[in-house]
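A protein chain is absent from this complex, but the other protein chains hold their places.
Going by the order they are written in, the chains are A, B and C; count residues from 1 in each one.
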Amino acid sequence: MAAKKLNIKDKYRLLTRDLDWDFSYEDPKKAFPYEEFEGIKITDWDKWEDPFRLTMDTYWKYQAEKEKKLYAIFDAFSQNNGHLNVVDPRYVNAVKLFLTGVSPLEYQAYQGFAHVGRQFSGVGARVACQMQSLDELRHVQTQIHAMSHYNKFFDGLQEFSHQHDRVWYLSVPKSFFTDARSAGPFEFMIAIGFSFEYVLTNLLFVPFMSGAAHNGDMATVTFGFSAQSDEARHMTLGLEVIKFLLEQHEDNLPIVQKWIDKWFWRGTRLLTIVAMMMDYMLPKKVMSWKEAWEVYFEEAGGALFKDLARYGIKMPKYVEVIEKEKEHISHQAWWTFYTHGHAAGFHTWIPSDEELDWFSEKYPDTFDKYYRPLWEMAKEMEAKGERFYTTGLPQLCQVCQIPMLFTEMDNPNQNAMRDTMYKNERYHFCSDGCCDIFEEEPEKYVQAWLPVHQIFQGNCGGPEMGDILSDFYRMNVGHDNMDMKGSPDEKRWNKWKGVA
Amino acid sequence: MTIEIKTAMLEPVRNTFAHIERRFGDKPATRYQEATYDVASEVNFHYRPIWQPEFELNDSGRTAIVMEDWYAFKDPRQFYYGSYVQARAKQQEVSESNYKFFEKRDLARLISDEIKQKLIRLLVPLRHVEQAANLNNVYGSSLGYGTAITQALLYNGMDRLGNAQYLSRIGLILDGNTGDSLVVAKHHWVEDSVWQGVRAYCEANICVEDWFESFVAQDVVLDALVYELVYIQFDAWLQENGAQDIGMLTEFIQNWNKDTNRWVDSVLKIAAADCSENKALLEQWVSTWRGKAVEALAPLATEMLGEGALDHAVAALDKRLQKAGLFK
Amino acid sequence: MPVYALNPGYTGERMDRVENFGGNQVVYFGWDEHRMFCAAKAFPLPPSMPFAAVMEKILPEAFGQHPEFSQINWDTAEWLLNNEPFKPQMDASLEAQGIDHKSLIRFKTPELKGYAGAGV
Partner (left out) sequence: MSKVYIALQDNEQSRYIVEAIEETNPDSTIIHMPAMIRVEREHKLVIDREVVEEKMGREWDVQELHVNLITLGGNVDEDDDRFVLEWKL
């Protein structure tokens, strides 16, 4: 008997989708207790369209192939002291921020997708989420392995895990992800699966990684692009989730739209760090943050939202603010880190004159007017031997937890400030977007562990800043922090390169 | 001479990350160590889960098992993602050539209809048991504590999906890719009295809240018994009854079991050794679930192999439990 | 709705209640259109602190690095307390003049345009 050939779709249906059965000995709600409380209505999980159809054997095969290639490059990188090929040692500070700020998010993504990959009662969605969970675990581990070599030769990477749980600026990415994970399973999928993976991670993993290659960092670009090859599956899952929810029931539309509004805002705030990494921490430039934003958000995201319009989905709220902010945020963020360079776990610096000119060219409407004067002032101060480190601690936004550094788009000289009262206590926000998020769910956001307030409450040791940095954050003060100029990193680099 | 100077100049500043150095000393670390230890967040989660506010997002309190150090659960296989997928890829390559060979030579035609029916009724429905095991292991991975055990639980969960898919392919080989055998097998799983005990056991375990208890009920108790019954005893029976080629199709799961048992036993041993409360609790869980499993598997074991088969399997389980330090 | 939780009764622990600050309250100070300082600054202060002490100690510590700080004409400075026009009373305590926990005080110095007149 000649067996008929099965196509990929039928095979996947038989091997995977058919594994579930209807419970008769237990209440399925006890097995899948989190599926209803968010108000999302699922009428038929069978309508789920598998975004990709990898069976586990194929998954192991292709992923092992990717891993083999990747680790061969890591091995070669460390055997040949690949860190010496970086075009400029300032670049390595981007790697430090990546390992302390981003890699732990991959870990949280692993945990979050494992959770929804257990909790959805539809097998198709569940398996897709489980595979993503496994991929995310891959990402955090390959990133640690890629940066393991840098850790041996540069300061500021050695306490990434401890610092992610504590350091003031790292509470920004951390709280972004704990916000998503502490939400219900469908909100998590819109937050991470759709908003973050479909549009926002591209900005980190595509133009930034291409920039890493341009700056001579083969280890990072290799894990970046290798991770991104999984990301294409994740993006497809993110898009399928939203289509599925919208096709299941019309009542899902307002809920999904609310989550899109929230998570695009929260995501763009988080990407402020990436904006700064792209513009300021890649010494050799590929494209500006503004250009990357135009290609990956405005163009690609625009096409996406046009496609989703047939379901009644609109562009995220405050998209007009976001469009203006692309001209500003990278400059505002780097100035913040530069002026808090004593309290950062990586080095900061004044951009070179060539870089300042590049900014003028890339940001003709804003750079010379608003940001060049900051650097002129910093240069003057540095020349006088008074490198500017600001005193005291900044006010933080209750939601995104970023210092309140963003300005009003109709008056970019003035910081934007919003506030609201809840249960007789005042809360402050960097923007209408963050304020809206708080007002929608204040009981959630009153719990924010705001680093500045925690220091004041005496929960971070101290009270001297130096003690907080060295004992609570476990920074190696005088090595990890302060200006790139005169840092041990710079001295070692010069020694390796034979520069006096 | 110049080479010597260059090497001296490129002396590393440190050998590994600080948290790895605190555990293992100031020396170069393995990839397993750097990928595993102290990677998960421990404090300052900002928001309590709206679906479970009694716990933090990462909280060791979701099981009654207590550990001095949750990173004590070193995986004897030292699987991190890269070593895990590469190990499985090698196994699947062998398995793929087995399946191809079996299909190409149409070895199914050498198997009697009677045995085919037996396989569809008694072997193929195990894909649903694997599906339950997938849920239970992923559950532990998502709510468990410390990367050492949670990553291994995820690998195990995905393995179970792989096992379910391999078992489904046996059905497809037997029915010439029509999928009819899978429909029949599922019917047995849902209706046939031989399976109802096992199905009730699986459904009950999926609803267990304590993730470590769920691990015990699945990976320790049920898996050990199924492994002995199906992949050792039934495999031998097939060999004796002219269906030895099926062994080519279950080889993956057999080898997988050997590999995984090492990890399961080590988890049990490490948890039991940590404190007497753990040991007592594990013994209580094992006793409860072993009782249920024996009852659930009895009709299946009898139908598959006759009297006495289950006793052998229970004896093998007890031996493993003893070796792990329980019940002594 | 204060939160969309699985079960009713979800309440978040308010992390920054004034009782948690050991007798102090948090007050934020911002100098409008002076971007040398990336954001307003936060200080834990005793509610009994007179505003004169803010002028003497806190504001110089917060903003004294700016070359224009010494040129501020405090008589013409415009103040906002939590978005409302405000006139500080030097001898009164913070709490006596309505500066409570997590209050934001902003001041504007219209004649000072910042470094290079660029709002820096």
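By our rule, a residue touches a chain if its C-beta (ideal position, glycine included) is under 8 Å from a C-beta of that chain, and two chains touch if they have at least 3 such contacts.
The structure displayed is predicted, hence computed values, not measured ones.
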Shown chains that the omitted chain touches within the full complex: A
Sole contact to the chain not displayed, among A:S229, A:S352, A:N411 or A:N494: A:S229
Which of A:R13, A:H214 or A:K379 contacts the chain that the document leaves out: A:H214
Touch criterion as defined above, residue of A:I40, A:L54 or A:L157 at the omitted chain: A:L54
Residues belonging to chain A that touch the chain removed from view: 7-9, 51-54, 58, 62, 65-66, 202, 205-206, 209-211, 213-214, 221, 225, 228-233, 235-236, 239, 286, 299-300, 302-304, 306-307, 310
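Assume only the chains that are shown with their structure count from here on.
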Numbers and ranges of chain B residues touching at least 2 other chains: 47-48, 50-51
Per-residue multi-chain contacts in chain A, two or more chains: 33-34, 37, 184, 444-445, 447-449
Chain B-touching residues of chain A, taken from the complex the two chains share: 1-6, 10, 14-16, 18-27, 30-31, 33-34, 37, 55-57, 59-61, 63-65, 67-68, 70-71, 81, 104, 107-108, 110-111, 114-115, 117-118, 123, 127, 130-131, 133-134, 137-138, 140-142, 144-145, 148, 151-155, 157-162, 164-166, 171, 174-175, 178-179, 181-185, 444-445, 447-449, 474, 492, 495-496
Chain A contact footprint on chain C (complex, rising order): 1-6, 10-17, 20-22, 24, 26, 28, 30, 32-33, 35-44, 61-62, 64-65, 82-83, 100-104, 106, 114-116, 118-120
In the complex with chain C, residue positions of chain B that touch it: 47-48, 50-53
